[in-house]
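Up next, chain A:
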Amino acid sequence: MLCRIRFGGTCVPRIVFDQVAKSYGAVEVLPPFDLALDDGEFTVLVGPSGCGKSTTLRMLAGLETLSGGEIYFDDRPISKLDPKERDLAMVFQDYALYPHMNIAKNMSFALRLARVPKPEIEEKVQRVAGMLNIAHLLDRKPAELSGGQRQRVAMGRALVRDAGTFLFDEPLSNLDAKLRGKMRAELAEMRDTIDKNMVYVTHDQVEAMTLGDRIVVMSDGFIQQQGSPEELFKSPANKFVAGFIGSPTMNFVDGDLVEESGAIWVRGDGFHLPLDSQMAARVKTAPDKSITLGVRPSSFTTDLTQGAPIELRVVVSEYLGAQSVLVTRCGGVDVLVETQSAAPVKAGITQTFGVLTNELMIFDKTSGLRL
Partner candidate 1 sequence: NPYEPYAGTTLVINVPAHPHYNAMMKVLPAFTEETGIEVEVDQLQYLKMRERQTLELTKDEGDYDLISYVVFSKADYVFADQLENLARFFMNPKLADPNYEAEDLIDGYVANIGVAGGKKGYLPGPTGSLFGIPFGSETSVLAYRKDIFEKHGIATPETYDQLLDAACKIPELEPGMGGMASRAASGHQASHAFLLHLAPLGGRVFDDAWEPIINNEAGVAAANALKTIVDCGPEGSQTFGPAEAAAAFQQGQAAMFMDSIAFAAGFEDPSKSKVVGNVGYALHPEGVRRGSQTGGFGIAIPKNAQNKEAAFLLMQWLTSKKGDLMVAMAGGNPSRFSTYENAELNAKYPYSATFGEALKYADPDWRPIIPTWGKINADIGTTMSQVLTEGLDPQEALDGVAERARAIMDEAGYYTWQ
Partner candidate 2 sequence: MQSANVNRLTPYLFLAPAAIIMAIALLYPIGYMIYASFLDWNPSQRIGEAEFVGLRNYINLLSDASFLESFWVTIKFAVVVVSLEMFLGVGLALLLDRNIRGMSLLRTLFILPMMIAPIVVGLMWRYMYHPTVGIFNRTLKSMGFEPIPWLSTGDWAFASVVIADVWQWTPFIFILSLAALQSLPQSAMEASRIDGATGWQQIIYIKLPLMLPVLIVTLLLRLIDAFKVLEVILVLTNGGPGLSTEILSLRISRTASEFRELGEAAAMSNYLLILLMLLTFGMFFYNKAMEARAARLRKAAEEDL
């Protein structure tokens, strides 16, 4: 096999999607798209439910035929190759465990097929099972496990393998926070220590942000933006990405750009905020003065010494432990505000918050593109 980079006998190819498309009969799920995943990179696919993440992964795995285009592993077209020739390990969104094998057998199946020596199999399974806290379940059949345990088995089945590319389809969705944290750390370690391709589908902000070298944001089959986590958070290409990345989600309020006393302000129903000079420079050329303003909930502060003041009526206060999220009203729209629980805010009152104006984002109202 053509292979530019090798690690311990496996090949870690550069994966390129070239005008790949997918339709189910008349339903076009993925219009033709390009995507390049560098070798050894940890790529995270995020996007709303039903946007085509699993389909992309399954096409990469060879489980779904392409309706158009071609996938290349190091410039070699692979769409005719069988999954097993692509040297992949995969965690299925719906687990796809072998119902007739116990957990140990499920996890070791690929190794046994590859004729890995018994003791080695044994050792790997034990290690991974230990890592996933399922070592005590190795003799059970999948039907005798809880949902989260099944998901861990699905994960384990991939992790015991030594493939060149790992595909994870929402592998942690049914795990509790603690375990998920642990798994995330393990994956991060894997990412950093062994050089493999990993493609990871998730809808979890934290996972995407912490694990991804590169994040691909998809929506309705289209790739909206790709880049490093920080890029996406700090400079989202459009309103969709801005709204999708970050939790709680960014607030969008319509407003107008007005020039007042030399500075540029955004004025809308119930607010009137100055833009900082950098931003002001950028929006100066905007053709349309009527824009959408994006404010992250974390851009608000109760410390009025910071930021521009804004008056909001607090409707609900959701207690989340260290933070609280306030649902407030600004003019006619709901605005989420994140505050430290240490400085509690009561629901029902109107209070003035500070807005960190350097964190504001301005979007074109029609195209949604960030200005």
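The candidates were selected such that all candidates are chains of the complex that A comes from, given by their letters.
One rule holds for everything that comes next: contacts are C-beta pairs under 8 Å (C-beta built on N, C-alpha and C of every residue); 3 or more make two chains touch, one makes a residue touch a chain; residues count from 1.
If you're wondering where the values come from, they're calculated on a predicted model, not measured in any experiment.
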| item | value |
| --- | --- |
| Options 1 or 2 - which one, within this complex, touches chain A | 2 |
| Chain A residues within the candidate 2 interface of the complex | 61-63, 82-84, 88-90, 92, 94-101, 109-110, 113-114, 136, 139-140, 157, 161 |
